[in-house]
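Complex shown without one protein chain; remaining protein chains in place.
Now for chain A:
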Amino acid sequence: MRLRIVPDDTKIDFFRAAKITFGASVLAMVVSIIAALALGLNFGIDFQGGTTIRTESESAVDVGEYRNAIAPLGLGDVIITEVFDPSFGDDKNVASVRIQAQDGAESVSAETIAAVEAALQGVDPTVSFPSVESVGPKVSGELIQSAIFAVLGSLAAILFYIWLRFEWQFAVGAIAALVHDVTLTIGIFAAFQIKFDLAIIAALLTIVGYSINDTVVVFDRARENLRKYKTMPLRALLNLSANETLSRTVMTSGTTLLALLALLVLGGDVIRGFVFAIFWGVIVGTYSSIYVAKNIVLMLGVKRDWDKKDDPKAGTQFANIDA
């Protein structure tokens, strides 16, 4: 007896609720952008400069007391958050102390760090500091630049590759799906104020890579079917392609999510944000390759007959099916 998550011959009409799903996608993107603008992203020190000190103590973390201990040092904005992880025992209590970048200094001085550590040790003598990271404003500015460049660069490179291998409409569809995924991921990071640092950019690019992979598989099938069924309306053809590849889409997302779930639960708190971003991205990426990328292709229409190069009008004959 085999496990079948997706029945063998599905005939789901993915476009039936096109207006709703597409509308929902657009809405989700708008909400994400508003969230990012209104709430702002909880930038880590990579992008903002400043210092993060990880503390570990035997007794429970009292955020208020930590704050009171550090306040007299006059370091400006100090954010203290307790860190939880199922692998921590009762005698392992972890917190993260973030200090804003200090005026006029590239990296926080040894004295400042020593003062903070002494202050915290005053609260709890068992506290130790497994990691101290400090980034100056100069570097963080550059990191923002290179992060933006990385995301835009990879989008452009993918756009180019898809355009090379498929029709341009597919490239536009793929990029729309990617922008959708990236926006939604940024949105959820803004909504839940999860720390957004360099690793999250890596996660975004991974999402881009994963989502495009998913989209390409559907497109590849569509390309094949376009040659096979020369007269099938584009809408039906895209539906057929999505149904034929549905089983694979679900299987791959399933195995990937399983592996990521293990990492999310057991991988420790240090990379939880990073793994969460990818986990979320795989979900929206799977959704977008079915519900966003294809819709764009359908809207734009596809030039059908590669063989008859002499008929330029042929390319638009199925363009207005849903419009």
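Basically, contacts are C-beta pairs under 8 Å (C-beta built on N, C-alpha and C of every residue); 3 or more make two chains touch, one makes a residue touch a chain; residues count from 1.
One rule holds in what follows: contacts and distances are computed from a predicted model.
**Student:** Just by its UniProt name, which of "Co-chaperone protein HscB homolog", "Protein translocase subunit SecD", "ATP-binding cassette domain-containing protein" or "Thiazole synthase" is the chain not shown in this complex?
**Tutor:** The chain we cannot see is, by its UniProt record, "Protein translocase subunit SecD".
**Student:** Touching the hidden chain in the complete assembly: which of A:22, A:43 or A:161 does that?
**Tutor:** For the chain that is not drawn, the touching residue is A:161.
**Student:** Of A:205, A:238 or A:298, which residue touches the hidden chain?
**Tutor:** For the chain that is not drawn, the touching residue is A:205.
**Student:** Touching the hidden chain in the complete assembly: which of A:61, A:188, A:216 or A:238 does that?
**Tutor:** A:216
**Student:** Which of these, A:33, A:79 or A:139, touches the one chain of the complex that we don't see?
**Tutor:** With A:33, A:79 or A:139 as choices, the missing chain is touched by A:139.
**Student:** Take the complete complex as the reference. Which residues in chain A touch the chain that isn't displayed?
**Tutor:** 2-5, 8, 54, 87, 106-108, 110, 113, 128-136, 138-139, 146-147, 149-150, 153-154, 157-158, 161-162, 165, 198-199, 201-202, 205-206, 208-210, 212-214, 216-217, 219-221, 224, 244-245, 247-248, 251-252, 254-263, 265-268, 270-271, 274-275, 278
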